[in-house]
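With one protein chain withheld, the remaining protein chains of the complex are depicted in position.
Here is chain A:
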């Protein structure tokens, strides 16, 4: 079986989803919310998403890719939001391998080579 994608919004839904896939490799991309036209308030997320999506075919078999919208700009700016506090996220976009220190933050997500390395390394 190849890899699968799940889309979630907000911290509680993210945690529930990650827990439900316990035992499988989980990769997550965190982006700012999108408006009615599908554009994120976060310009770096707009740049990064297609680059990350282009590398998804490198995901290992049986792994899960969680696409997570974190919230609106005001929520994100709050230094005590749950993503910052519990997942230690420092910026969006963040692409990470859940449960490991492996992650790419902001401009690092613009580099297809680094995204590929994250998806294929052990």
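The rule we apply is simple: contacts are C-beta pairs under 8 Å (C-beta built on N, C-alpha and C of every residue); 3 or more make two chains touch, one makes a residue touch a chain; residues count from 1.
Going forward, contacts and distances are computed from a predicted model.
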- Query: Just by its UniProt name, which of "General transcription and DNA repair factor IIH helicase subunit XPD", "1-aminocyclopropane-1-carboxylate synthase", "Thioredoxin reductase 1, cytoplasmic" or "Septin" is the chain not shown in this complex?
  - Reply: "Thioredoxin reductase 1, cytoplasmic"
- Query: Which is it among A:15, A:46 or A:117 that touches the chain not included here?
  - Reply: A:117
- Task: Decide which residue listed in A:31, A:87 or A:104 touches the omitted chain of the complex.
- Result: A:104
- Task: In the full complex, which bits of chain A touch the chain not displayed? Write them out.
- Result: 100-104, 108, 111, 113-114, 117, 121
